[in-house]
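Please see the structure below; I have some questions.
The complex appears here minus one protein chain, its other protein chains still in place.
== chain A ==
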Amino acid sequence: MIPYYYLGSIALVVIGIYIVIAKKNLIKIIIGLDIMDTGVNLLLISVGYVKNATAPIENVPGPYVDPIPQALVLTAIVIGVSVMALALSIAIGIYKKTGTLELDELMGVEE
């Protein structure tokens, strides 16, 4: 039986891929990329889970969960935010140059 955490995060990744393929609006594609990013982060975190364990902050006793995926996700979140900011500013630039955000119209626009 596959745990629900894996299924949910894989579903988020797949929904992101579907949005990137099927949608035509640039902002919607960026939202799809963000959903994919969230799914990957959730997947990474859930791989490091240990049953009945607490957060790896050594003020409390007890078994701790794996700290390495948390460190990796801390990095991945910041990179996701950076990519999102750059993509949004590129979208703003495209809108200012061409006046549209639809991919179909952008294909036909000359310069």
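Operating definition for what follows: a residue touches a chain if its C-beta (ideal position, glycine included) is under 8 Å from a C-beta of that chain, and two chains touch if they have at least 3 such contacts; residues count from 1.
The rule is short, and it goes like this: contacts and distances are computed from a predicted model.
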item	value
Undisplayed chain, where the name is taken from the UniProt record, one of "4Fe-4S binding protein", "Exosome complex component Rrp4", "Na+/H+ antiporter MnhB subunit-related protein" or "3-methyl-2-oxobutanoate dehydrogenase (2-methylpropanoyl-transferring)"	"Na+/H+ antiporter MnhB subunit-related protein"
Missing-partner contacts on chain A, residue numbers	2-3, 5-7, 10-11, 13-15, 17-18, 21-22, 43, 46-51, 55-59, 63-64, 66-68, 70-72, 74-75, 77-79, 81-83, 85-86, 88-90, 92-93, 96
